[in-house]
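One protein chain omitted, others in place.
So, chain A:
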């Protein structure tokens, strides 16, 4: 490295630059937080059942097989848009029934097919989870995923 660049100069650049970028990052995070709560999600419909559904989602660690908005494990289908894939926009009751029936019928036991465990969710928990997935499907994600396959 250039001789004129001393150790203390590189140190000062490191501390100063890092502090600058950290402040910028925090400011952008603050704006993003505000944007998420007011623009990209609909907090007016963030009901108790959606919140309970998020806990069902977490307690059963769905994320370690599925992805949600593309994040998670890559072992099972994307669920951020599962509500849309099941036709929930046109036929909410049909999608709800289909999703619940799917979860209740697992594991399929079919040889050579990935098995989803039976989580023994109550009817209430199933409804809450579906509410959570429905709410998540309405997050404005800049047009992702590219198609219904997720």
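Quick note on the criterion: contacts are C-beta pairs under 8 Å (C-beta built on N, C-alpha and C of every residue); 3 or more make two chains touch, one makes a residue touch a chain; residues count from 1.
Throughout what follows, contacts and distances are computed from a predicted model.
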Using the UniProt record as the reference, specify the protein name of the hidden chain from among "Amino acid ABC transporter ATP-binding protein (PAAT family)", "3-oxoacid CoA-transferase subunit B", "Homoserine O-succinyltransferase" or "Cbb3-type cytochrome c oxidase subunit I". "Cbb3-type cytochrome c oxidase subunit I"
Chain not shown, touching residues in chain A: 1, 5-7, 10-11, 13-14, 17-18, 21-22, 24-25, 28-29, 31-33, 35-37, 39-41, 43, 46, 50-51, 54-55, 57-65, 67-78, 107, 109, 111-115, 117, 132, 135-136, 139-150
